[in-house]
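All protein chains but one are shown in place.
Moving on, here comes subunit A:
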Amino acid sequence: MEPRFSLAFAKAADGECAACFRSLSLSEAPETDPAELWRFVPLGDYARPERPTASATAHAWSSLKSTFRMSDGDENAPTEREKSLRALAEVRLEHLVRPFDWTEVSTGLDTALTERAAPARTSSASFVIGQPHCGHAGIVEAWASRHGAQVIDPPSHEEILAGDPGWRPSWPEAGQLWAIPRLEHCFLRHANGLVLVRRLLEDVACGRAGRGLIGCDSWAWAFLRHVWPIPQPEALTLEAFDGTRLARLFSLLAAPEGGRQLSFRHARTGRETLAVPAADNHTSDELIRLAAHCRGNPGTARSYWRARLRAEPETEARSEDSETSRPDGTDDSATVVVWVSADLPEPSLKLDEDTILFLHALLLHNGLTVEALNEVLPMPLFRSNAIAERLRSLDLLERRQGRWIVSALGYTLTREWLRTRDFLIDDF
């Protein structure tokens, strides 16, 4: 993946890279320095962003209404202005909300690893825990690429069930770095599906596996802690994105359009939610609310942000010109206005028990193939397929590399469903 941000970082071996990077970030860090943005913290230090008080009350009321399926009436009905807005073209969205660059993110990981690595621990492996859609696998792969570490692919689900130790035949020589980007794909929630991961974790704990980095999804991590007593209290995770950091992130992800300022405005109130480049340090309540809603998860926040962007029809028609007018009606060619829809795009669904079990299984494994679903769920395959198709039609699921995964827009809602029903959830 090509670097998309303005700063470039030289590749260096092992800790040198992080050291170079640290000196650069301290001396030359601009306002939206990616290194400052992508900070990694110990898992126990993860601090979820808080909701503003007024927003918390509104959220509680909204949850209550949702519980009892009360109609919102006209309260949240779109205004005339919102109705007239239209979704942005995919090309423009890619421009306004570009994908994350895991290479940039992994530099932050390097910094954290270097700062935390004590000499006594250099022979052991480190863990990076990521929430869904936060790209922990991409980060670990980028780290492995930078350090020349051997990337170890997960076993197939047949190998997992067979407990076949041959899935890692070419384990690196002692002293060579290795990386496992997706620990969550190394087990199945099946009576026979835990042998390999236990053996791996035991090798890591004893130091037999050597030096390496393991990426793991936060839900799988929560499950694996019950499977094996993982002695890794210092596992790292991305620091939570509060409103301020989210504003900086979205600023970084937005590509300037012909040197003009981008102004993201709330479709209902007309207030400015985000300006790129920022005129001041003020963070809008909308972004604070979004950060709290996503529990500091930048991946889901980006998806919500992307799904909410709108344009006025004539603006979109003029697309590349992007000649827009301000809400007060005055034309200003120096500013491109993008509207932000008021509502969070979340599906509503009447849940049955099978659907809940299905979603939980997907989250614990960060996605499952159809065959693996058949192994871990107490329901016939046709039922799983029917649930999957129904959830996909509601945008709760998507299919990626042959696996069903809970979509970024469906994740927060799914987590809440599982939490209220006392299912095992992650620590975030």
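The rule we apply is simple: a residue touches a chain if its C-beta (ideal position, glycine included) is under 8 Å from a C-beta of that chain, and two chains touch if they have at least 3 such contacts; residues count from 1.
Following the convention adopted for this analysis, contacts and distances are computed from a predicted model.
The chain absent from the displayed complex carries the UniProt protein name "Small-conductance mechanosensitive channel", chosen from "Small-conductance mechanosensitive channel", "Phosphoribosylformylglycinamidine synthase subunit PurQ", "Phenylacetate-CoA oxygenase subunit PaaI" or "Branched-chain amino acid ABC transporter permease".
Considering the full assembly, A:357 is the residue among A:357, A:370 or A:394 that touches the omitted chain. Shown as candidates are A:194, A:213, A:288 or A:405; the residue that touches the absent chain is A:194.
The omitted chain makes contact with just one of the residues A:278, A:370 or A:424: A:424.
Mapped onto subunit A, contacts with the missing chain fall at residues 67-69, 189-194, 226-227, 353, 357, 360-361, 376-378, 420-424.
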